[in-house]
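Only a single protein chain was left out; the remaining protein chains are all shown in position.
Showing chain A:
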Amino acid sequence: MSVMFTVSPDFAPDRLSGWYIFNTWLQKQSAEAIHLEMYNHYQDLHQAIAEDKIDLIYANPFDAAMLVREKGFLPLVRAKGESDEAIIAVNADSNINDVADLKPNTRVAFTDDPDVRLMGMIMLEPADLHTGNIVPLLSDNHVLVAKHLLKGEADVGIILAEAYDNLSGMIKKQLRVLVRSQISVIYHSLMIGPRLQNRRDDFQKILVAMDKDEKGNGVLNALGFSAWQKIEDEEMEFMIDLMDTLNT
């Protein structure tokens, strides 16, 4: 029987092939038949999680809490040195120079990425903005958030910092970063579900050693990572507690 692997829909589009290559590598190394299923939207991912279809997942920190507490998932590894950060951007010509300048009914563009939205809304709190007094503009991806800003359809945009950094120079020239988060302790994690947990140690060993292997190192490059780093259970619990404090 094959197991199902998925990646949080906020993966960078140019890493899509990298995840397929990784899946092939992981199948060979673990001798498990692993099927990779990519979802474009969180709604579809959450439905699959609810139906217990997933066994392995590169999870957004927001989902990690639910996966551990409600679905019995355990952490395996995280990408070494990587953390999730968000930025608040405005049109370069905007007269907004400080978050504190923002007023209720500000038009805020964001994607359905839950942790980026959470970090972004926290950065808007100093202006007394919250989900109840903004005009939300839900966008399909981070490029469309940028486009809303360029067209003057949104006053501010919440963008994953990595996605912002990867926007074309042409787009970035027309935008300005108002705030960039420096949280450092929130990250995506590769997690293993209950059906596969008897192989947790094996998977952890394979992944932690991946950068030492020539082929493995190439696969990591395709994902934009330098190495995998083991996540201790307490580290994951700490991040879940953190997400809990932020989610209010």
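As a working rule, a contact is a pair of C-beta atoms (placed from the backbone, for glycine too) under 8 Å apart; a residue touches a chain by one contact, two chains touch by 3 or more; residues count from 1.
What we mean here is this: contacts and distances are computed from a predicted model.
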The complex's invisible chain, by UniProt name, from "Acyl-CoA dehydrogenase family protein", "Aerotaxis receptor", "Tripartite tricarboxylate transporter TctB family protein" or "UrcA family protein": "Aerotaxis receptor"
Contact with the hidden chain (one of A:D14, A:D128 or A:D165): A:D128
Touch with the omitted chain, as defined above, among A:A48, A:I171, A:A227 or A:L242: A:L242
Absent chain, residues of chain A that touch it: 99-100, 122-123, 125-128, 179-185, 234, 237-238, 241-242, 244-246, 248
